[in-house]
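Report on the following structure.
Yeah, one chain of the complex is gone here, protein chain that is, but the others are all in their spots.
By letter and in written order, the chains are A and B; residue numbering begins at 1 in each of them.
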Amino acid sequence: MVSLQSLTALGKREATIVTHGPMTITERTDVALASLAARKGRMADLDKAAKAAGVPLPGPATHRTGTPYSAFWTAPEIWFVEAPYATHELIADLLKTAFGESASITEQTDAWVAFDLAAADLTPVLERLCNVDFSFVPAGYATRTVMEHLGVYLIKHDLGAARIYGPRSSAESLLHAIKTAAHSLW
Amino acid sequence: MTQSHRIEGGQIDRSKTLRFTFDGIPYQGHPGDTLASALLANGVRLMGRSFKYHRPRGPLSAGSEEPNALVELRSGGRQEPNTRATVAELYEGLTASSQNRWPSLRFDAMGINDKLSTFFAAGFYYKTFMWPKSFWEKLYEPIIRRAAGLGSVTREEDPDAYDKGFLHCDLLVIGAGPAGLMAALTAGQAGKRVILADEDFRMGGRLNAETFAVGDSQGADWATATVAELASLPNVRLMTRTTVVGAFDHGIYSAVERVSDHLPTPAKGKPRQVLWRIYTGKAILAGGATERPIAFENNDRPGIMLSGALRAYANRWGVKAGERVAVFTNNDDGLRTAIDLQAKGIDVVAVIDSRDGGDLLPGIRHLRGADVIDTSGKLGLTSITVRQGNGRSETIALNALGISGGWNPNVNIHSHHRSRPVYDPTIAAFVPGQDGPPGLLVAGAAAGQMSTHAALKTGRDAAIAAFDLTTVPDLPQAEDAPVKITPLWHVAHGKGRAWIDQQNDVTVKDVQLAKQENFTSVEHLKRYTTLGMATDQGKTGNVIGLAVMAELTGRSIPETGTTIYRPPYTPVALGALAGRSRGREFKPFRLTPSHHWAREQGATFVEVGNWLRTQWVPKPGETEWRQSVDREVLATRKSVGICDVTTLGKIDIQGTDAGAFLDRVYANTFSTLAVGKCRYGLMLREDGIVFDDGTTARMGQNEYVMTTTTANAVTVFRHLEFCRQCLWPEMDVQLISTTEAWAQFSVAGPNARKLLEKIVDQDISDAAFPYMAAGNITVGGLRARLFRISFSGELAYEIAVPTRYGDALLREMLAKGAEYDPIVYGTEALGVMRIEKGHVAGGELNGTSTALNMGLGKMVSKKKDSIGMVLSQREGLTDEDGYRLVGVRPVDPKASLTAGSHFLEKGVAPMAANDGGWLTSKVSSPHLGCDIALGYLKAGDRKIGQRMRIVNLLAGLDTEVEIISPHMFDPEGERLRG
Partner (left out) sequence: MLIHHPILGPRDAQEFVYLGDASLIDRPDGMTAGVDAFHDYLYNRTNPAGEHQELWYHEQGDRSWLVVTRNTVTHEITKVELARDVARARGRTK
């Protein structure tokens, strides 16, 4: 029987960790991701199913952490749901079972590369990368934005912790941009 | 060399000495110096040659308005032409050279232009270099190019990096003089998020150049203390060396921060400059004012400066521009210079005051009602000729002259949205008018508030007004002298040249000529004489120029008006605008799942959008790309080939109306497609032209996966969202891109199934998985997808696994299928095979072609409404003799074809009237043993079997071809159904 070994978005066996100055960039390969979109007129059913399954449905531009499911808003009545990859590799199937016909669910795990950024204050590096007012927006803010021509999602956990989801095929370019910004500063 | 002209005082650090060279000669200066102040301190005042007449020139100003002292800074890849010596911060080891001179600054051969000045008056080029037309390219332009221009651009790449960034604030304060500092302090203390930006490396603005007191201390010391206080506020960001260059819509400003320009080289990894995009709630323009000269004969010699600059060099930099100094003024500010210089122990030989009457300065020779009418000194000022009130002329020997013609508020930023400044006769200058950028207030000298007190007060008031503040800081005491000016724009005397715009060598005579030839509008005046163009954009000259025009035409100055102000305020390096987007970092790359494998094989890559796709994969011994491509095609058609097709756009379409939605966006029907099947879809634009194509599979009752071309993935998605949200908002349909989520490979060739049977867990026999089947499968238990579709015309599948397994799947297919000698083929082989099959792609999907043109007219269903259906029936798009897709083969198999060549009947002249169409794509077919092509030919469907010519006059091609069906290989499709 065929047995395939996975590669990270950066083409490696193990997740990449880069430290420069006060900042650490950690590639996250352990997150399963799926989109959850309400079917027309089915928001009430979706709400009910979400409560039952423990999937948070935060409001616009917001991320909410939960166990095992976290989620962030991406568009009207659409969320990206996160879960641990080890237990939820088949996240789309699990959600389809939970939500039935109330939602359209699409596998997104490998569409993205995830980088966690950590430093005392990420504002200086993010102001070189995107137009988000990082120090001003509250913790839990989640938005789509542009970094070096790439459409990404930026989630602020707190002033010193953020996650960036970028297009997986451009993982090298995105990491390069983040590292370059860090080198510009530190 | 000693600093012969250095005097005491100033804000320079005398404990450190900096060495630098100008035109190869070593000099010394101190931290805090600009290149101009350091050169002046060393007695050097000749710094450049003028643009047109190559007149010797020195600095006119002490700031960013400088028209004359432009130098080439640094060398090699860092050489920076047209750098204003007046703002170039001195650093250890600085090298600069003069420009626009040959062989040397002191002797410039092109100085002959000065003698020939009558030939170079305004409009000279327009009138002279007109005809004959052919002379332009060969004679006139090369001559003009050699003679004109200032600095030279290095041919080397700029080794430094430039960043971009984004900032947010409640208040942006532009300029850190007394008004700006007070505004920032007021808003900062009120807790507002403030950015205070100043172009200088030292905040304080004019306070650094004056001896005024503010409160209990010297103005400069007050500025230092206030900056320290602002720095202690966490909500205030101080940005020195940062020029706000433009005001854009809705409170967005751009600014250039010169992070490393004051260093010999940027620290490793650090940018030279950062271009900031600043989002503001409110902004206060506190950019101060710029002094203007007075035009008189030979007013451009080195040693003649703006009076405020003379004062700034003495007060801020501890530099005297000459031992014997005079001031020529039409206002009280000129008197300040005389007083300050005298207090510094400089010999002020005369103050020539064009105003009649009034008090005389004590202890200084103060001539009232007098003008300077001429000067002399070949490479620098040696004397001036003064016409006294009684008409008598007198020559005064000296080596520096300060001129004060009044101060122009720096209204530029306020006028970037076309707001016209208005003339204020009390200060004889333009002040900001109505309809400036919303949210922008103006304070201090920029608003025409010329005293220190008024600057402090209006700065504070602007911050109060911006935020309705109630708690505000106290105003320190400061001078509040009124502006006393009697305008004098130019001295009417003699026939010599009186300079208005020194950078462009525009004189009063040029303005007269413009008037004479009826270029009286200021915008015409600017274009005709070049007044106000180039690096300084007329900061010192514009107002004089328009005032002279007003005089000549008998119009008032307000009637004459100003030209439009546009960003940038001061020149911006192209590198800063480019940021990191250059070279390999011009745009991000997208890498396919097989990229690492392909790189190991030495594959050649081609850029398709941002994607790097494998173009071909050479084998050892292959020296030429055709060998690799031919082998890939033949091996695929003989056994099996694998191609990474991940780049094709994939859009997940779900919802109870998904099928109905697809019927609307595709010309053909999808709602009837069975679950587990896929179909080729043709998508039109509303104008009836083909937009995109691809296969779409029905994965479930309410679930489809659409494939788009690589190029159109983004635009198709945008279009679908438009249809979903704007046209049919009640449809239950949800869209999301899954392009990157799946690594997808085409496996094609007679042995494709046999190979895949070794990989997938399911039965994929023809019965179980027939042509155009689609479904979810597993690969060793891993979730995967399989589609039986073919672009190559072979028995083919597309297999997809989660992207992280893509690399492993490819390696596994090559290993497990080794007995079939599988090869990996790239985009070139893909192109050969699709053209052999007559499939349309980029060359045919060209944005001007219809389904009918492509031979796909029958696919446009008229039984249902779909985008583009109605207009595809337009007259003109349905012409029976219109273009049709055909195949083309040269009669002589050795003849080569070129895409873009045209169809012509035999025996006709190669001219547009006889054009029959063109070749859209061409390849060399290893199967057919000759070049083949696709093309659009008028009435092509009725010309199959005929012979025509293919002509390309540029390529020297004229060859006979046979028109054949576009389906050149296996036209019955027996192979793909095998």
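What we mean here is this: a residue touches a chain if its C-beta (ideal position, glycine included) is under 8 Å from a C-beta of that chain, and two chains touch if they have at least 3 such contacts.
The structure presented is a predicted model; accordingly, all values stated were derived computationally and were not measured.
S.K.: Who touches the missing chain here, B:Pro729, B:Gly847 or B:Gly945?
M.R.: Answering carefully, the residue with contact to the hidden chain is B:Pro729.
S.K.: Using the touch definition up top, pick the residue from B:Asp865, B:Asp879 or B:Glu974 that touches the left-out chain.
M.R.: B:Asp865
S.K.: Just the residue numbers, please: which parts of chain A touch the chain that's not shown?
M.R.: Touching the chain left out of view, chain A contributes residues 60-61, 74-76, 131, 143-146, 151.
S.K.: Across the whole complex, list the residues on chain B that are touched by the chain not included here.
M.R.: Spelled out for chain B, the touching residues are 248-252, 279, 438, 657, 660, 686-687, 714, 718, 721-722, 725-731, 864-866, 869-871, 873-874.
The definition used in the following text is that only the chains that are shown with their structure count from here on.
S.K.: So in the complex, the part of chain A that touches chain B is made up of which residues?
M.R.: 1-9, 11, 29, 35, 37-41, 78, 90, 101, 104-112, 127-128, 130-133, 136, 148-150, 167-174, 176-177, 180-181, 183-184
S.K.: Applying the document's contact rule, which stretches of chain B touch chain A when the two form their complex?
M.R.: 161, 163-168, 193, 269-271, 274, 277, 279, 580-581, 585, 587-592, 595-596, 610-611, 646, 652, 654-657, 702-703, 730-734, 736-743, 758-759, 761, 779-783, 801-809, 812, 816
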